[in-house]
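Worksheet for the structure shown next.
All protein chains but one are shown at their positions in the complex.
Here the chain labels run A and B in written order, and each chain numbers its own residues starting at 1.
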Amino acid sequence: MDLDIAIQLMGSSLRLATPLLLACLAGLFSERAGIFDIGLEGKMLAAAFTAGAFAAVSGSAWIGLLAGIAASMVLALLHGLASITLKGNQLISGVAINFLASGLTALIGQNWFHQGGQTPQLSGSGRFLGVQWPLTETIGQIPVIGPVYQNLISGHNILVYLALLTVPATWWVLFRTRFGLRLRAVGENPGAVDTAGVSVVRQRYAAVLICGLLCGVAGAYLSTGMSAGFVREMTAGKGFIALAALIFAKWRPWPALWACLLFGFLEAVGIRYQGISIGSLQVPVQFMQALPYILTVVILAGFGGKAIPPRAGGRPYVKER
Amino acid sequence: MSSQLPRWVDLGLIPVINLVLAFLVAGLVVVFIGEDPIQAVRILISGSLGSSYGIGFTLYYATTFVFTGLSVAIAFHAGLFNIGGEGQAALGGIGATLVCLAFNWPHWLIALPFAILGACLFGGAWAFIPGYLQAKRGSHVVITTIMFNFIGSALVVYLLVNVLKVPGSMAPETRNFAEGTFLPFVHEMLAVVGITVSKTPMNFASILALAAAFLTWMLIWRTRLGYEMRAFGFSEPAAVYGGIDPVRITIIAMLLSGAMAGMMALNVVMGFQHRLVLDYVGGAGFVGIAVSLMGRSHPVGVLLASVLFGILYQGGAELAFEMPNISREMIVVIQALVILFTGALENLVRAPMARLFARRRVEAA
Partner (left out) sequence: MGATGADTATGRHGDAALAIELVGISKSFGPVQANRDIDLPVRRGTIHGIVGENGAGKSTLMSILYGFYTADSGEIRINGKVTDIPDSLAAIRAGIGMVHQHFMLVEPFTVLENVILGAEDGALLRPSLAKARRELTRLAEEYELQVDPDAIVGDLSVGFQQRVEILKALYRECDILILDEPTGVLTPAEADHLFRILENLRAEGKTIILITHKLREIMAVTDEVSVMRRGQMVRTLVTAETSPAELAELMVGRRVLLRVEKTEAKPGDVVMDVRDLSLTDASGVERLRGISLSVRAGEILGIAGVAGNGQSELLEILAGIRPATGGTVSLHGAPLDLSSITNADERRQSRMAHVPEDRHRRGLVMPFAEWENSCFGYHREDRFDGPFDTLNRVAVRQHARESIEKFDIRPPSCDLKTANFSGGNQQKIVLAREIERDPEVLLVGQPTRGVDIGAIEFIHQQIVALRDRNKAIILVSVELDEIQALSDRIIVMFDGRISGERMAGKTDERELGLLMAGIDPAKGQAA
C-alpha cells in the first residue's frame, strides 16, 4: 500500500472515528456515574436530525450544532427522569429513547421538509467544512511529512479536532477535579457520596447531561460535518459501536480513543475495499462491518482482560431500609 | 412496594393508565404535526378492525409479535433482558428457509415440524452464545445480544448476497419455496368450511402462536423448569441454594427465548412471503420488547399487547395512506412511548398508586 492511500485511509478513519469518539466519551460520563446508556444511538440520531434541520433553515452550522445539542440533552433529561428520579430500568429507558428518536426524526422530517425524511442539502456556512492549517502549501512539499501534515493533520472540520481534544479533557475532569471524583464515586458507591453530604441525584443528572451534550455534538457532526444534511437512520448503529468501544476501552478515556480509531479504521477499510483478500482467503465486507461487535463480544467474554463496569452501574440509587 | 398493591391495580389499572398516558402523548404528537388525533384514531381502528381484510392483516402482524413478545417474556422470567430478538428471528428465518429449500416437500404438514425445528434451532443458537457467555463468563446479556443483532444482520446479508441468492439475480433474496411448504392461509382454511373472507397473509402460524402462548404459560407457571426459572430470575443466590444450576437455567432460558423469536419465521417466511428476503424481521424483534413489557410478561398480556400492536401496524399503514402527514414511523413513536411509559417510567404511576393504597389501608385499619 503506498503512502497516499495509507494517508487517505487514516484520514477517513479519523473522520469516521469522530462521531464514535464523541458518543463513546458521552457514554463514559454517563456510565462512570452509574447510569447505563444504550440510548446513545437515539440521542445522536435526534441531534443529527435537529442539527441538519436547523442548519438548513438558519443557514448556520453553529445554530444547527446548538439545536442538535439541545435535542440530545432533552432526551438525556428524559433518561435521567426515568433512571434517576423515577428509579426505572435504565436499559428499557435506553431502548425507548432509541425508538423515540428513530420514529420522531422520520415523522417530523417528512412532515417538515417533505423529502422522504431527509433534511435539505446543506452548503456553505450550513456545514462544518475542513479547516486548512497554516503553511499547508509550504510544508506539503516535504516528502512523507508533507502529505501527512496536509492530508492527515490539516483539513478536517473543527468538530474532529474538538472530539480529539475531548479525550484529554475527559481524562482531566474525571481524574483531576472534584467533579470527576464525585462522578466516579457515584458510579461505584452512591451511598458513600450521599453520606458524605453530596447529592447523588444532582451528580448523576450532571453526568447524564454531559452525555447528552457530547451525543449532541456527535449527531451534529454526522449531518453537518461528515455529510451535507440528515438522512433517515443516518446513525446506522454508530451509537452501538460507540457503546462497544466504551466496553472495549473498559470505561477509560485514552483507551476509548484507540478503540474508536480502530473501529473507525475498520469502517474506512470496509468502505474503501468491498472485501479484502488475505492470501487466498476472501474476507467479506460484512465481516468487516461486524468486526467491532465481534471484538466487543470477545472482550466482554473476558478474553484479553476482564471488562468490569462501574459497580453501581445500572441500578437506581435507593436508600436502603 | 408492589406487594402493597391489590392484584387488580397491579395487573389491570396500572398498565391501563400507562397505556393511556402513552397514547395521550402520541395524540399530542399528532396534534403537533397538525392533524386531528380523534380522526387519526378513527382511521386507525377502521383500517385495522373495520373489515375482514383489515382484521386479517392485523392478526397476521399480531402473530409475529406474539412470538417475539413471548421470546422477551420467557427470558424476563429468568431475570434476563434479551434485546436480541431481532437477530434471533433473522437467524430463525435462515433455519426455516434452509429446511424449506432442502427438499421438494410433498405437504406442508410434513414440512412444518422440520421447519419449526430449523427456526428454533437457528434462533436458539443465536441466543445460546450470549446465554453461554453470560452464564460462564459473566458477559452482560443485554450488551452481547445487542452486538449479536448486528453480527446476525451482517451474517444474514452475507448469506443472502453470497450463498442463498438466486444465481443471476440482483435481489438479495432466495428463490421461492416449493408449494408443499406453504402454510395454509386462514382465508383458505375458512373457505373449506364455507366462510368467505378477504385474502390476507394471516395463516396457520396464528394457531401456532396461540399454542406457543399456552405452552409458555404452562412452562412458566406449571412446570418445574418454569418454577426454577422464576426462582432464578428473582434471586440467583436463592436459586443456588435451591439446587438450581445458574448456568443451566440461563442457557436454557436464552435457548427457549431465542427459539421463540426464531418461530416468527413460520408466520412471515413460511406462511406468507414463501422465500427469504433481506431484513424480513423489520423491527419485530424490538416490538417484542414493547409487547412483553405491556403484557407484564404474561402470555395473556402478550396476546393482548400483540393484537394492539397488530392494530397499530395495520391501522398505521392505512393512516399513512389517508393522512400523508402521519408516516408509518408514527408506529415507532407509539411503540417507543409504550416502552417508555410501561417500562422505564413505570414508577410515574406506580409510586403514587402505592402511596394512595397504603394510605387507604391505614385509614381502613
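Here is the rule we use: a contact is a pair of C-beta atoms (placed from the backbone, for glycine too) under 8 Å apart; a residue touches a chain by one contact, two chains touch by 3 or more.
These figures come from a predicted structure and were not determined experimentally.
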Touching the absent chain when the full complex is considered, from A:S123, A:T138 or A:T195: A:T195
Option touching the unshown chain, where B:L225, B:V277 or B:L304 are the choices: B:L225
Hidden partner interface residues of chain A, rising order: 176-182, 184-185, 188-189, 191-199, 311, 319, 321
For chain B, residues in touch with the removed chain: 3-4, 218, 222-225, 227-228, 230-231, 234-235, 237-247, 358, 361-362, 365
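Convention: only the chains that are shown with their structure count from here on.
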In the complex, chain A residues that touch chain B: 38, 78, 81-83, 86-93, 95-100, 102-104, 106-108, 110-111, 117, 237, 240, 243-244, 247, 284, 286-287, 289-290, 293-294, 296-297, 300-302, 309
Interfacial residue positions of chain B with respect to chain A in the complex: 29, 33-34, 81, 83, 129, 133, 137-140, 142-144, 146-148, 150-151, 154-155, 157-158, 161-162, 286, 289, 293, 325-327, 329-337, 339-340, 343-348, 351
